[in-house]
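A single protein chain has been removed from this complex, and every other one stays in its place.
Let's look at chain A:
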Amino acid sequence: MDDLNPLAGTAHLLEEVDKKLMVLLRDGRTLIGYLRSVDQFANLVLHRTIERIHVGNEYGDIPRGVFIIRGENVVLLGEIDREKESKLPLKEISVDDILDAQRREQEQRQEKHRLISKALKERGLAVNADIINEDFC
């Protein structure tokens, strides 16, 4: 790679500019939008962004607009294949329904963690909050 290029290292991201990308954040959220700009920290500008929430094989989209994402919070990103996008094996449902489903899923997970920590306690094991919370962070 050209050492004189001030964007060396993130240069391959420049090729994704103006493409429709999916960005996965460290908090587990999925954003889909058009990449408009990138810098040397891999900070991103996403335009016409939606937040897509998946629960099981259903998903819902929430329009979010323009994002400036601080690069360090990005886990991965990739181009959306327009052809495959139209034949997803998933079902789109309304925002309210997906938020409901997400809330239920979260409650189930919390309940599961409660049981795990209870079982651990009964066996005299210290509850490790990091393990319990790994899905939430």
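Methods note: a contact is a pair of C-beta atoms (placed from the backbone, for glycine too) under 8 Å apart; a residue touches a chain by one contact, two chains touch by 3 or more; residues count from 1.
In this text, contacts and distances are computed from a predicted model.
For the chain of the complex excluded from view, the name given in UniProt is "U6 snRNA-associated Sm-like protein LSm4" [choices: "Proteasome subunit beta", "non-specific serine/threonine protein kinase", "Rab GDP dissociation inhibitor" or "U6 snRNA-associated Sm-like protein LSm4"]. Contact with the undisplayed chain is limited, among A:Asp27, A:Asp81, A:Asp96 or A:Glu122, to A:Asp27.
Only one residue from A:Val38, A:Val55, A:Leu77 or A:Ile98 touches the chain missing from this view: A:Val38.
Hidden from this view is one chain, which touches chain A at 25-27, 36-39, 43-45, 47, 64-70, 73.
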